[in-house]
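Here the complex is missing one protein chain, while the rest keep their positions.
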Amino acid sequence: MEELKKINLEEIYYAPLFNKFANYMEKFPGGGLILTTTKKLFAWSRKSSLWPVTFGLACCAIEMMAAYASRYDLDRFGVIARASPRQSDVMIVSGTVTAKMAERVKRLYSQMPNPKWVIAMGSCAIAGDFYRNVYSVVPGVERVIPVDVYVPGCPPTPEGLIEGIRKLQQKIMEGAKK
Amino acid sequence: MKREKIKEELKLEETKDGFLVFKSSEFYHVMERIKKDFPYLSFITAVHFPQEKAFDVIYAFRNIDEPEIIFLKTKIKEEEKLPSAYKFYKGADWMEREIYDLFGIEFENHPDLRRIVLPEDWEGHPLRKDYPINKAPEKYDYRKKPVLRRED
Amino acid sequence: MNVILFSIIYLIVALTIVMYITWFERKFAARIQNRVGPYYVGRPHGWLQPLADVVKLMLKEDIVPKKADKTIFNIAPPLVFIGALLTFCVLPVAKGLYISDLAVGIIYFFAVSSLMIFGVFLAGWASNSKYALLSAFRAGAQVVSYEIPLILSALVPVVLAGSLRTSEIVRAQDIPFALYPVFGWVAFIIFLIAGLAEENKVPFDVPEAESELVAAYNVEYSGMKFALFYASEYAHILALAVLASILFLGGYRGFYPHVGPEWVWQVIWLFIKSFFMLCLFLLIRWSFVRIRIDRLLLFSWRILFPISLINLFLAAIWKIFF
Partner (left out) sequence: MEEKVKISEPEEEIILNMGPQHPSTHGVLRIILKLSGEKIVSAKPDIGYLHRGVEKLGETVTYVQFLPMLDRNDYLSATTNELGLVLAVEKLANIPVPERAQYIRVLFSELSRLASHLVWLGTFCLDLGGALGGGTSVFLFCFREREKILDIFEKMTGSRMHPHLMQYGGVRYDVYPGMDKDVKEILDLMEERINEYEEMLVNNPVFIDRTKGVGILPKEVAMEYGCSGPVLRGSGVKYDLRKAHPYSSYDKFDFEIPVGENGDVFDRFKVRMEEMRQSVRIVRQALEGLPEGPITSQMPVKVKVAVRTPPGEVYTAIESPRGELGYYICSDGKPNAYRLKIRAPSFSNLSVLPYLLKDHLVADIVAILGSLDPVFGDVDR
């Protein structure tokens, strides 16, 4: 639990080689300019190929699948699902997280390589919805892993999920400006 | 009607809602008779009565050829055990495990009596009436755990 | 010096094409499935998509599982990648334009492309994951079964042309397909099937079966190492497509007006032919259901192997008597 709290932006924009290199670059004249453009390029590449891990929990998973399907087609934004958490950048928690599942969600999150993001899709993942008082339900996935974007709805429409992904892309780009 | 026949043969009482009541000591005898005419096990469930410290266990069987359903009911005390229907109906495996998990009724001669929907180390049986809806063992009580937010 | 410069250019062009095959495949699949495919990353039609993917994968954290065999785990992806790239050495793109015109070109091609499966096997073993291990077993079994029909069918043009040199084989084909009677056609079809199987592509993707084995032998690989696996897979497809057009479709030969340098036309012809082969591969890939592993191996040993053997035998007799 403690490890997860420490995560900050430095780690999100993880690029060890680049960070070392950046320290030298800043000393040169004009280095800062190059740095910002490189940072922008990196952020652009990250936002342009967000690969979610295929991870469906409940009803929202069906709407997530609908978002991949023909009418909405998340592939337009470069979003393709990967089955292995090792190769994915973003986790879409779609559905109710139960106490039994919570450990697995945490483990899955820790298996993803940095930088990584989480989208909480649907009321259940945000705060537990109807089930928030039930013995076996985690009221919101944010009690297990840190969340970047919340997509409300029960379930959110695929358009809602697409909007959430756009918001995450905006967030990534804003991170590069700092 | 096969239901009437069974009722007469086994001399079972009938409640006002049409449930046939049998004694848990006659379990094997009753099941053997029922299996002949009703080969389809629909569900097994239980109802908890905390004042009487007792459970109603309800069995529902179907006949496929001549569409008919029969409900059986037996009353047991909280500490009592019930024989498993696994010997007659394989489907009883999961249904009885579910009852064991959520009510805490133990079944004798069950091949693999473990919790089914809750984690193995869960305490208590949630569907009992004296179990509050939001109670959970400390390990699984995420209501008290802090909210994690990224610092941006 | 010239050779080194040429090889570097050759590799860069090949790798760019490989990058864009991934984009092309996504677009191609999207068309089949009534979708648009990559669109917003670089207008028009997401042409920057592969670039974004590559840069992102390079910047990802590199995870080595705690219990993995670290040396082998790290060696496997470069091994696969190098294996895939080395196959391009013997593939001429035009008359006289090749990195090396080995006397045993075809044999070299298959020997090196087997390196790939070696790497896959190592990756599966070293990952310390049961999915990866099962996938490696499957890949091993599949390659052993399909390498033989693949090589036997590739030997048919070799026998007919009388040389193992790729350039000789191209020279022997005055008109594509006309050189080969029935044997060539049969060999072509077997080559297509066995090539797809060798590729681990649908419908023969049992080692990569995503719905069974999650992400197969690269299940534990992240970042650049995964990218190497991914790239080598597509590089191998490209190499096979080029080889198929060299062996069966007359390579860089074609009809062209004698305007401008000859090699430009030849490169264009080879490109068109390889592109056709690539589309064929992709079409098969995106319209079939996966075959089960036991049926797959049986299919090779009971059907492909005898047919290709008899085919080769007949081709040899034909060569001797006519």
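When the chains are written out, they are named A, B and C in that same order, and each has its own residue count from 1.
Note that a residue touches a chain if its C-beta (ideal position, glycine included) is under 8 Å from a C-beta of that chain, and two chains touch if they have at least 3 such contacts.
It should be emphasised that the depicted structure is a prediction, and the values quoted were computed from it without experimental measurement.
Chemist: Using the contact definition given at the top, list the shown chains touched by the missing chain.
Modeler: A, B, C
Chemist: Of A:Leu35, A:Val134 or A:Met173, which residue touches the hidden chain?
Modeler: With A:Leu35, A:Val134 or A:Met173 as choices, the missing chain is touched by A:Val134.
Chemist: Which parts of chain B are in contact with the chain that was left out?
Modeler: 15-17, 19, 39-43, 45, 47-48, 56, 58, 60, 64, 67, 69, 71, 89-91, 93-95, 98, 102, 115-119, 126-127, 133
Chemist: In the full complex, which bits of chain A touch the chain not displayed? Write them out.
Modeler: Residues 53-59, 61-63, 65-66, 69-71, 81, 83, 85, 95-96, 98, 100-101, 104, 108, 130-131, 134-137, 154-155, 157 of chain A touch the chain absent from view.
Chemist: In the complete complex, the non-displayed chain touches which residues of chain C?
Modeler: Residues 29, 32-35, 130-131, 134, 137-138, 202-203, 205-206, 208-214, 285-295, 298-299, 302 of chain C touch the chain absent from view.
Everything that follows uses one rule, which is that only the chains that are shown with their structure count from here on.
Chemist: Report, in whole Å, the distance between the mean C-alpha point of chain A and the mean C-alpha point of chain B.
Modeler: 42
Chemist: Averaging over Cα atoms per chain, report the distance between chain A and chain C in Å.
Modeler: Each chain reduced to its C-alpha mean, chain A and chain C end up 34 Å apart.
Chemist: Contact residues on chain A for chain C in the complex?
Modeler: Its residues touching chain C are 14-15, 18, 41-42, 44-46, 48-49, 70, 73, 75-78, 80, 82-84, 86-87, 89, 111, 113-115.
Chemist: Write out the stretch or stretches of chain C touching chain A in their complex.
Modeler: 26, 30, 33-41, 46, 48-49, 51-56, 59-63, 210, 214-215, 218-223, 226
Chemist: Could you pull out which chain B residues touch chain A in their complex?
Modeler: Checking each residue of chain B against chain A gives 117-119, 126, 131, 133-136, 140, 142-143, 145-152.
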